[in-house]
Structures are given as C-alpha cells and as structure tokens.
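Every protein chain except one is present and positioned as in the full complex.
Labels run A and B following the written order; every chain starts at residue 1.
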Amino acid sequence: MTAHLELSDVSASFNGFKAVNGLSLKVEKGELRCLIGPNGAGKTTALDLICGKTVPSGGSIRFKGIELGRHDDYQIARSGVGRKFQVPSVFRQLTVRENLEVAYCKRNGVLANLLRWAHSADSDGLDKLAEFVGLSDQLNVPAAHLSHGQTQWLEIALLLAQDAELILLDEPTAGMTVQETQKTADICNRLKGKHTIIVVEHDMGFVKAIGDIISVMHQGKLLAEGPVAEIENNPKVKQVYLGSVGISGA
Amino acid sequence: MMSKRTMRQVFVYGAVCLAIFLLPMLINDDFLLNRFARYLVLAMVSMALALSWGYAGILNLGQAMSFGLGSYCMAMALKLRTIPVHTGSEGLPDFMVWNNVEALPWFWKPFYSMPFAIAAGIIGPMIVSAILAWFMFRGRVTGVYVAIITLATLVVVNLVIIDQQWATGGFNGITDLAQLELFGITFDAYSATTYYLIAICLTVCLFLALAVTKSKAGLILQAIRDQEDRVRFFGYDVALFKTMVFCISAGIAGLAGMLYTIVMEFASPTFLGVQLSLSIVIWCAVGGRQSLVGALLGAILVAGMQGALSESEVFLDTWTLVMGALFVLVVLFLPNGIASLGEKLTEKFGGRRATPEPAKRGNSIARSTKLAEGK
C-alpha cells in the first residue's frame, strides 16, 4: 500500500544553494502532518516542490502513486493539491463572492467556463462557506478592502471551496489573534480524515492543538519524525532549536 | 440570474448602441456619415483591446496587427473584383503588373471567393494570434514583456508587408477597390447602408464581449489579471484562458479591419503601423480599459476630436501636443479612464446610494457621446 503523498530523496537548488537536500517524507491519506523547523530549514520550499511552484532538481514526488515532478503546477492542482501561501494571496479586485467562485473549480476547461454564467455556481454552498469563516456581510466587498485577518480567512475559505484532496497550509495562523488561531485549529481538526493536510507552522501551541505526527526539518533534510511528546523530548531537535531560538519561540 | 450590476451594464450598453443606430437620422451629410462609420470601426478595435487588456491584463501593443490583417483580407477580395486599370495577363491587380509579376500568387487565388475572404479576415488574425499567444503564455511571459513581444511582432509583420511589394502593394497598400456586394446589397463607403453594417457588427461584438466578461471564464480572467499564479494553483490552465481571450480580441479586431477597408476604400501598411497600434492603447486608456463601452466611447471621443481639430489650421500642430498631455493626465489621475469618471460622478450626485441609479449613469455617458458627436 503506497502512501497518499510520498517524497523520496527530493532536492531543490537555487544557484547551487540547496534549499531542500534529500528530503524524504510519507503522508498517509486523511492524515494531518505538521512540518516544523528553524528558519531556512526548507519548509516552504518543500511545499513549493509538492505543488509545482518549484521544479525539483532531483528525487521523486508521488501523489496517489503518480509522479508529480513532470507536471505543470496547474496540472498538479487539478490532480487534487491545494495550497495556501505564506503571504495571503487573494484576488484583490474581485469581491469575496467572486473569489470563492473562482476557487470553486469543479470544471477547469476554457470552453466549459466560457459557456457558463459567472454567478451560476453552487450559490448556497459558497454562501455557507462565507458564513463559516465569518464573511457573510462582506460577500460583495472587493477583497482589497478586507483586513489582514479577514484576508487570511478568505484564503482558507478559498481552499475549502476548492475542496482539494491534499491541502498545503503555509503558516495559516500568522498574524492571527489567539481566538482566531483557535478557530483555525478547529477547522483543521474538522478537515482531518476527509483531506490529507500538511501544515507548516511556527506556533507550537497551534501545532499541539492539531498535530498527530510532526516532521522536523533542518538544513533541507528530515531531522526527526514522531508524535508531539516524542519530538519535544528529542535531543537532536532540542539542539537544533537551541542553536537558533528554542522550539516554542521559533 | 442577472445581478443588478449586470442589468445596469446591459442597459447602458443598449443605450449606447441605440444612440449609434439613431445617429444617421440626424445627419444628412454622406461625408460626415462616412467619418462616423470610421470612428465606429476604430471603437470596435479599442473595445477588443479592453477585453484583453482590461479584463485579462494582457497589454497587447500589437492590436493593429489583427486589424491590418483583416483589412488586407478584405482589400485582396475587393481588388480581385475591380477591372484593373492596367490589365496584365489574367487580369492581375495593377500593382502586380507594375512589379512584373507574371501570375497571381497562390495565396491570392482563394480571395476570389468572398465568403472565404470574410472567414479569412476573422479566422486568419485569430490563428496568428493563437500561435503568438501560445508562444508567449506557455512560456509564462507576462506584463511588460508581453507588450514588447506584441509590439515587435507587429513591426515584423509590417516590415514584411512593406518589403514584399509584389504581393502586397508595399508602401502604397492596395488601392482602387471595388465596392463590397453581399446578398445583392452594395456597400458604398459613403452611404447609410455601410454605416448600419458597421453598427450591427459593433453591437454584436460588444454584446459578445460583454457575455465573455460575464461568463465564469471572464471571472477567471479577472482573477488572472489580479494574481496569475494563484489561479494556477486552483487548477486552471492560465495560458489557455489567456490565449482564448487574446484570440477573441484578435477576431473582433480582424472584423473591424475588414470594415475599415470598406469605409476607407483601400488598405495600407499604416493600418498595421505602430502609430495606430499605440493610438488604440490611448483610446482604450482614455475611455477606460476596464470598461468595454468606456473603451468604445474613448475611441469615438479621441478619434473624433482628432478629426475635428486637425481640420482647422491652428490646431493641426498643437493637436499632438494636446493629445500627449491628455494622455499623461488620464494615466495620472484617471487610471480607469472616463468610464470611472462617470461612475465617480454618479456616486457624488447620487448621494450615498450603494448602487448608482442606472438612468443617471446612462445619462452621463449619453452626454459624453453627444460631446463626441457634436464636434
């Protein structure tokens, strides 16, 4: 039985600098995996490699048994990989509703979309999503007018609308208040089981609230892997973090 | 179901088209009518550019290429219908006789058929644009580089057409054309018939383009304009969407080019010149790149002013100066053109109503049309 997502010996280099160097990682279907590590460990690059933003210079990435390395980013997305970026990226000139409609992409073809009116998508479902992330009142507001927190929520709603099998979250709680972080953790826990999720996060409280198994990256490689309690007491991990900031403050 | 905004747009667009259709009743002068017909054709290209530039963020500085190709297709067909002044063997076009061409080149021959010529005038530019778009967008060329590539392509095509004088008439273009005859109707350049033909084409294209922007694809295009990379991670093939809108825009420009040949009664390399191509960008920017009808009115307004001012001796020289200044001011203060001015005005005078009244908006635009027509 192959894993849902399997990275084996993956590398990425920029001008000789190896951001990811021989990373191997296995994530089972329905699992929520947290990816932590000090700054520059290659966490974001690892997500970039999976979703096709960065082309690997070596190794293989298999999703549902299919090799992703040879596909374009939009093809990878079609195969069921969704991504939330570190810097919130939504369509600022479009309204919240229109944003959700773009994300709701059951059919990707040009012709199919040309012969369909923009506002005919599953309206109820999208309205519910907006309600879920607390943006019901902002449905017709351009995304540019949203606050930073609201933008984060919108992007999470976009991911939910996209309904991807594998969801990659890059620091979903950056800039959020404690309550908002809690709510994000709730969402993650609800998605667990239905979707396979990889979360890159610095906030250890958040990681403890959602994570089963944690993978620790260091210098582009996998350093340790295991349940939260085990990782916290791992001497190698401690050393890496003490070398920089310490695991809770990173 | 139509949203309020869409209803308002359809209303305004309909009003503008209606005004265009009613115009000949106010004008008795064939010469003036011909000139307005010309402006309408230019408005069509400007509108086509707004579709790709305003909605998908593709700044096509070579829009005149499609326009010119369309116009040459029509000119070739009409040339073959004239009785040449200097008859060579097999009734060759006059400029070929002057260039010592023995037989009609193979690519001229299908143009004996008018349906072929019309199809070629629309599909030809679309195919050329599709190849160019595929070449650019597959390689993820964006922003300024798209502008450069399209401009460079335009210059290359222009150079080739001027260079291959034996087949294209070179600098002089293709002149002394017959009048178009379709379904027993003769389209004299200086007649209301031709004006209505253009008005119909314009209306159809305008609403076709509006439909594109209102489709889900239109929404995705706007998302691409905002954040191209993000759209890709939802699984859309961005290059394909951009190619699609680039081609539709080219098809409309090609049709406009054909109509231009009918109105002007010749085709010339200036129809796909850099000057015209940049002018299209100006019309579009002045009118409002994110509004189809704005771009359309922008072309009528600016081209109309140009036509009126360059007639009087005093303004002939200063016109270019005024035009440059106007353009800089619009870019600085009205990045979304006159169309956004209309919206701002309705907001100001319409009080704090969330949705501006459609009638008001219609009026303000009708007024600016009047301004264009009055000159």
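Here, contacts are C-beta pairs under 8 Å (C-beta built on N, C-alpha and C of every residue); 3 or more make two chains touch, one makes a residue touch a chain.
Basically, contacts and distances are computed from a predicted model.
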item: Listed names "acetolactate synthase", "Urea ABC transporter permease subunit UrtB", "Fe-S cluster assembly protein SufD" or "Pyruvate dehydrogenase", matching UniProt entry of the absent chain; value: "Urea ABC transporter permease subunit UrtB"
item: Touch criterion as defined above, residue of B:D29, B:D163, B:E181 or B:E311 at the omitted chain; value: B:D163
item: Touching residue (missing chain; options B:M96, B:M136 or B:M244); value: B:M136
item: Residue of B:L49, B:L104, B:A117 or B:A285 in touch with the missing chain, whole complex considered; value: B:A285
item: Option touching the unshown chain, where B:T153, B:T194 or B:T243 are the choices; value: B:T153
item: Residues of subunit B (touch criterion as defined above) contacting the omitted chain; value: 59, 135-136, 139, 141, 143-145, 147-149, 152-153, 155-156, 159-160, 162-163, 278, 281-282, 285, 317-318, 320-321, 323-325, 327-328, 331-332, 335
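The criterion applied here is as follows: only the chains that are shown with their structure count from here on.
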item: Between subunit A and subunit B, centroid-to-centroid distance (C-alpha), Å; value: 44
item: Residues of subunit B defined as touching subunit A within the complex; value: 1, 3, 212, 214-220, 222-223, 225-227, 229-238, 240-241, 244
item: Touching residues (chain side subunit A, partner subunit B) in the complex; value: 51, 53, 72-75, 77-78, 82-83, 85, 89-94, 98-99, 101-103, 105, 108, 110, 113-121, 158, 162
